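So the structure is just underneath, and the comments pick up after that.
Complex shown without one protein chain; remaining protein chains in place.
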Amino acid sequence: MEEKEKLALKDRIHEIIFEADTRFGRKIDILIMVMIILSVIVVMLETVSGLEERFKNLFVILEWVFTVIFTIEYVLRLYSVRQPWKYATSFYGIIDLLAILPTYLSFFILHSQSLLVIRALRLMRVFRIFRLGRFMRESRLILRAMNASRAKISVFLFFIIIVVTIIGAIMYLVEGNYENSSFTSIPKSVYWAIVTLTTVGYGDITPTTHLGQFLSAVVMILGYAIIAVPTGIVSAEIIEQTKEIQNNSQACRYCSREGHDDDAVFCKYCGNILNDPENS
Amino acid sequence: MEEKEKLALKDRIHEIIFEADTRFGRKIDILIMVMIILSVIVVMLETVSGLEERFKNLFVILEWVFTVIFTIEYVLRLYSVRQPWKYATSFYGIIDLLAILPTYLSFFILHSQSLLVIRALRLMRVFRIFRLGRFMRESRLILRAMNASRAKISVFLFFIIIVVTIIGAIMYLVEGNYENSSFTSIPKSVYWAIVTLTTVGYGDITPTTHLGQFLSAVVMILGYAIIAVPTGIVSAEIIEQTKEIQNNSQACRYCSREGHDDDAVFCKYCGNILNDPENS
Amino acid sequence: MEEKEKLALKDRIHEIIFEADTRFGRKIDILIMVMIILSVIVVMLETVSGLEERFKNLFVILEWVFTVIFTIEYVLRLYSVRQPWKYATSFYGIIDLLAILPTYLSFFILHSQSLLVIRALRLMRVFRIFRLGRFMRESRLILRAMNASRAKISVFLFFIIIVVTIIGAIMYLVEGNYENSSFTSIPKSVYWAIVTLTTVGYGDITPTTHLGQFLSAVVMILGYAIIAVPTGIVSAEIIEQTKEIQNNSQACRYCSREGHDDDAVFCKYCGNILNDPENS
Partner (left out) sequence: MEEKEKLALKDRIHEIIFEADTRFGRKIDILIMVMIILSVIVVMLETVSGLEERFKNLFVILEWVFTVIFTIEYVLRLYSVRQPWKYATSFYGIIDLLAILPTYLSFFILHSQSLLVIRALRLMRVFRIFRLGRFMRESRLILRAMNASRAKISVFLFFIIIVVTIIGAIMYLVEGNYENSSFTSIPKSVYWAIVTLTTVGYGDITPTTHLGQFLSAVVMILGYAIIAVPTGIVSAEIIEQTKEIQNNSQACRYCSREGHDDDAVFCKYCGNILNDPENS
């Protein structure tokens, strides 16, 4: 009987922390989200030299408050799931651990500035928010479109990496031999080519020779046409996904399958008429 | 009887100032628009150090002329509406007040440069122009498309803010420890990440280490694919909205099918006449 | 009889210079295009300090050769058209005159560097090339799409100008009071806002205060979503135009009207069947 109660408690905790279906569960979810965001803001402000000295004590107290709460949450998560090990080694399980570990480790390792910055990664936990009802539909559409265009985008990015390396090597040949040139090595030239082709254009490395400026002008004009490709791929995919979601409404009355075009008269799966004009 | 005349006058003023349906009302509207734009240009030129000394008197006179006219307009608006308080506390009511207040306040507060700049916000009043007939259709389409894609864009921007914060924290870890580094804090690194991912690329903060340059190259290449998402969302929405406006819910009376072009006379599916000119 | 011969000659010249339908006419057209491009390259190279001294004589000779040829062409154009005055005052007529005038005027006005640069505008004459057969179809599609989206793009750009002015005024308030600030006036801040929102990002003016950097980050993130709008508008229009051109092939056999959808069975204008399956 006690075992049963334990299981019921576990399920109850699981429902509150992991799911967002009940009203109370959703409130807890949002509360934790807000605390994650607040704790990351504290981590960010800690690195600002002016603020660090003035509010050092406040920052330390807040950090421990957040860490204790996140620790309790982590333990409850471990306790409530059926397979604790599976959760602990999952992506979110590791992120949840990384969110609390650095604060405890800062006891043992002194002046571990870089260790504390890792706490900023706890912001990744916020990605859970996209599973909440309100954002569900929108993020699913975007994720679907990105998933569907992943193969094409990968091929395109692979192509860009090759192009960028070749452009970098050529620009190193053209610009590298001059004194005070910023193109000191091929990797640096490739970095320049990426900065240019993506139209970021920092200006930390710029061509100074006539030939170099002419070549980079050609690269930019080409980049003008190339930048259109990923946009085109994703646009086509989003239009496709939007259509698919819209077409879901019409279902065949004989085989119950969906996905028919707007102008279809007969079900494309079983051949029966879709919307009988006499009866409807 | 006097009450009635008053109401008629109120209505007449309301028609002239608020609406743009009558020819005279439209002329007054455009006149006020032009004066708003001129007054904002004066505010802008006042801040240019060279011009300020030379044309100081002209600027002051022009400013007072505009302020008096806008004050008369504001009083007439307050007088002509049925619920003055509702107008005064509405978005445009506050903007209209903010457009005239700073000039009067400059009497009491000396050297209030920043106060005078607020007058530039009176440009917001120009947004009223989009309600004019000529721009109505176009701005409605854009607003509709932006409205329809608002949820998706919000989810995407929220996603970007998380990504940008994580990138900023990582770059602070990589670049922050070196001397003369521009990555002095996480907020600054996040600012750099936004400048890079949006392809603005000022170049005021740039990575100097090999690892930093490699990571920022990865960020740019990723940004290349990511920038395609909002464009794809808005494109899909505009295409959708354009279609909806074109297919203005015209349905055949014989086969009940929709999707006919604006200039179609006969149903393209069953061949029957669409809008019987004799009966309609 | 002589009058008739004159007219025939005029027509012959007109055909060669203005039209590109005959083989000889097309050859002359391309020859003139090539000479325009060459002459503009000469004008460009003249301004390069290193080359100017070395090849001064060559540049002067080439310039006169081009000017004489363009003058002959201009005179022939004036002679061959029916209404010389109408051509002379048309857009291309003025461009054609501007292309030859500066060289002659350089006789009377000494050291007129800026006058000679105007010759670069003769490149505008090359726009005539888009009327040639090969480019006709493509440029017509682009021009049509741009024409159709002109109203929407205008409304959008007008909206951008207002937004950019307001952002500029706010940034002047935030950044303008600090020493060594680059935001010295509102027009300069507006220039910065345009540089930022269009993602050009020169980096000649950058925010230095925390609030300024935060606000500009917000501007960039917003610009991220805003930049998608014109792309969406033009994409939707090009897709529309492409469809219209494709749908041109199918013509009704009864009323000869075109523009039917791919899946149309009956003509939407006269109600007759489109492609009789029994006869075709």
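Labels A, B and C are assigned to the chains in the order they are written; within every chain, residues are numbered from 1.
FYI, a contact is a pair of C-beta atoms (placed from the backbone, for glycine too) under 8 Å apart; a residue touches a chain by one contact, two chains touch by 3 or more.
Quick caveat, the model's predicted, so the values are computed rather than measured.
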item: Among C:Thr47, C:Ser90 or C:Asn147, the residue in touch with the chain that has been omitted; value: C:Thr47
item: Residue, one of C:Leu78, C:Val117, C:Leu222 or C:Ile273, that touches the chain absent here; value: C:Val117
item: Interface with the undisplayed chain - residues on chain B; value: 199-203, 231, 235
item: Positions on chain C contacted by the hidden chain, ascending; value: 40, 43-45, 47-49, 113-114, 117-118, 120-121, 123-124, 126-127, 129-130, 135, 137-139, 141-142, 145-146, 153, 157, 160-161, 187-188, 190-191, 194-195, 198-204, 227, 230-231, 233-239, 242, 262-263, 277
item: Chain A, residues in touch with the chain not shown (by the definition above); value: 151-152, 154-156, 158-159, 162, 165-166, 168-169, 172-173, 176-177, 184-187, 190, 196, 199-203, 206, 210, 213-214, 216-217, 220-221, 223-225, 227-229, 231-233, 235-236, 239-240, 259-261, 264-273
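Following the convention adopted for this analysis, only the chains that are shown with their structure count from here on.
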item: Listed chain pair A-C or A-B that repeats interface B-C [over half of contact pairs the same by residue number]; value: A-B
item: By mean Cα position, the chain sitting nearest the middle; value: B
item: Interchain centroid distance [CA atoms averaged], chain A/chain C, Å; value: 40
item: Touching two or more other chains - residue numbers and ranges from chain A; value: 199-203, 231, 235, 263
